[in-house]
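For this view, one protein chain was removed and the others were kept in their places.
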Amino acid sequence: MTPVSPVTPVSPVTSKRLGTTAKGGGLVLLAAIAVLFPQVLTNPSVTNYGVLALIYVTCASAWNIFSGNTGYISIGQAVFYGSGAYAMGIAARDWHMEGTAVFWLLPLCGAVGAIIAVPFGLIALRVRRHTFIVITIAVFFIFQLMAFNFWFTGGSSGLNSPFLSWPAATYNTPFYYIALAYAAGSVLIAWLVRRSRFGLQLRAIRDDEDRARGLGVKAMRVKLGAFTISGAITAMIGAVWFYYLNQVEPQTGFNPLFDLALVLMVFLGGYGSISGPVLGALIIEPLTLWLNTQPALSGSVSEIMLGAVFLLVVLFMPRGIIPTGGEFITKIRTRGRPAVIPATTIGPASSGPTTPFSSGPPVSSGGAR
Amino acid sequence: MAREITQAIVDGVLIGGVYALMAVGLTLIFGVLDIINIAQGVLVILGAYLSYSLFTKAHIDPFIGLLITIPAMFVIGVFIHWAFISRLRGTERTSMTLLVTYAVGLIIEGILFKIYGADDVQINPRYVNSSVRIFGFYVGWVYIWGFILAVVLVAVVYALLYRTRFGRSVRAVMQDETAARLVGISVNKVAALTFGIGVAVTAAGGEVFGLTNAFNANSGYDLISRLLSIIILGGMGSVGGALGASVFMLTLESVVTIWQPNWAVAVYYAALVIVLVYRPTGLFGRKAVRAQ
Partner (left out) sequence: MSANLPWFSRNAVALGAVALAVGALAACSSSSSSSSTGSAAATGSASSSSSSGPITIGASLSLTGDFSADGQAYKQGYNLWVKDVNAAGGILGRQVKLTILDDQSDPNQVVTNYQTLINTDHVDLTFGPFSSLLTAPASAVAARNGYAFVEGAGGAPTVFDTQSNEADHNVFDVSLPVADEFLPFVDYIASLGAAKDKTLTAAYPSANDPFAIPPVQLAQAKLSALGVKTVYSKVFPEETSSYKPAADQVAAAKPDIVVLGSTDVPTVSSFMSEFAQDHFTPQLFIAAAGPDQGAAFTKAVGAGNATGMMVPDGWYPGYANATSKKMVSEYVAQYGGTASGVNADIAEAYSVGQVVNQAITAVGSVNNAKIISYLHSGVTLQSVQGAVKFDALGENASSDAFVFQWQDSGKNFDQVLPVGATGSVPIIATKPAWQS
């Protein structure tokens, strides 16, 4: 069945112009806010939120480049995050680097992430989706244990970062801008991938891998490519995180809750969309951190509240905020206008076979399997 | 050395029984219903605390207390499914279940912290440390009973799945939900009941876990990755496989611990990866039970 648009705006030209203006305006506004944020709100405890949130934006977006497009849910991103952190720590220690020079190690950390991604991907990507999840978990634990046990990783004490003698008032700011650059880059790459043939191939794999293969898509190569890009980005931002916190330990660099948080952020914001992960990260990370800084809420109360918030969002916006938000906006904009073509409505209750992880776009191109 | 290895194997088998009890529920929930129940670890702890409270407040023996905790957890499971999971719709449903179960887990954990505090507790009936001598070493009674319980529950669930009409509906839903609906099976009801059964079995897992470990509300997190890996290794939806995989995992770890405890878990995970690469449906999974 060919994709059908259930509602057509009455005036396509106006809508397009409106869309473009909103598009440009929104982006400019956002960019301005992001860049000016630490200049306007200079309190380090506020910019701290910015740094950590942007780190997660980068990771969530990178996660989405692979998992969002291919449908393979990875709960092993921490492998790259921690490896990047450790790579920077080991290199800085062994090469006696200090101060801002350490940031030149970032491309190296990205390379480490990419190098790890290749064998990791070659093993993990041969299996189907359920099994893939577990393999990512398994590799994650293997890496965590290696960090605990190898002689060069500092064992259970972890690694301390080189010293940065920046003054407290402005310490966060460079980290903020670096994280912002990475976040913007990650989103940009996600967008480019989406628009490219590469992205199309990825999504074809998500819809129906066998059919994609039949159509000539070199599935393993394509999946591995996305996996590697995702891994390299995550490794680099992991290194930034390490330098920001001044320390990495096996259980913090390779933290299972980190992986879970990424998945949550992406799904909250809207799986498969570009801005979904951004939104999810910008909401969840600051919210989680902030809840615990309120003495009355600190502790188990904040956990209960966070859980309740998630539940509410999921129940009312089961596809994530962005897609549901988008539908809501569409509903408002097209209220009262008759559908030009008798609608094959794409409502939220479109069930069809809920085959595992076969997450085609709602404008589905496939029939039942 | 032979004695050490024998003991390690026996240890592994018995601890495998404990983990099987915790994992069987998950294989039903994840394997059959496609729900990534990240809260399984927390549910185990909930079951442990229920047994603990019954034991310390009402002096009910933990094993007898199962007669209360299993139905109680069944009700909790059905409620969770009805209230939250059944509302999920759409093509991303499976992955949204991760969010939902995580949220439910957070809430349960927070409540447990509030009620019980952070101190570690353990269920300590009089017989908790008694043991019997076999093969020249001692084996704890709670582990033996735990293992027997695991076998019994696996058998019961297996019978439920393969010898009853209800079980047939469950398997139908697992194979093809749409077709099941077309045949007139009330998918939501079957799903809720299956989820409930999965959580009910977890009560037993929690009880035995609480007998063999000191725990607090935070102890659930360490469990979930192991449980997930066990059920995939065993084969999704295969209850016998959950038992087999648990035993395999814990025995491997236990034997490696003789030489290198630090690497024992890594060895298990490496073995897991190797098995899965060559046999993606797991040790006992049926091929293409469901379209992936």
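Order as written gives the chain letters A and B; numbering starts at 1 within each chain.
Definition applied: contacts are C-beta pairs under 8 Å (C-beta built on N, C-alpha and C of every residue); 3 or more make two chains touch, one makes a residue touch a chain.
Here the structure is a predicted model, which means the values were calculated and not measured.
Within the set B:V201, B:L250 or B:L276, the residue that contacts the chain not displayed is B:L250.
In the full complex, chain A makes contact with the omitted chain through residues 5-7, 16, 18-20, 22-23, 25-27, 29-30, 33-34, 37, 41, 43-46, 48-50, 52-53, 145, 148-149, 155-158, 160-163, 165-169, 171, 245-247, 249, 251-252, 255, 257, 272-275, 278-279, 282-283, 286, 288-290, 292-293, 295, 298-300, 302-303, 321-323, 325-327, 329-330, 346, 361-362. Not every partner is drawn; the one left out touches chain B at residues 3-4, 7-8, 11-12, 14-15, 18-19, 109-110, 113, 117-122, 124, 126-131, 137-140, 143, 212-219, 222, 226, 249-250, 253-254, 257-258, 260-262, 264-265.
Note that in this section only the chains that are shown with their structure count from here on.
Averaged C-alpha coordinates give centres for chain A and chain B that are 30 Å from one another. Only residues 34, 36, 38, 84, 87-96, 98-100, 102-107, 109-111, 113-114, 176-178, 217, 221, 225, 228-229, 232-233, 236, 262-263, 265-266, 269-270, 272-273, 276-277, 280-282, 290-292 of chain B touch chain A when the two sit together in their complex. Of all residues in chain A, only 73, 123, 126-131, 133-135, 137-142, 145-146, 148-149, 256-257, 260, 263-264, 267-268, 271-272, 299-304, 306-311, 314-315, 318-320, 348-360, 362, 364, 368-369 touch chain B in the complex they form.
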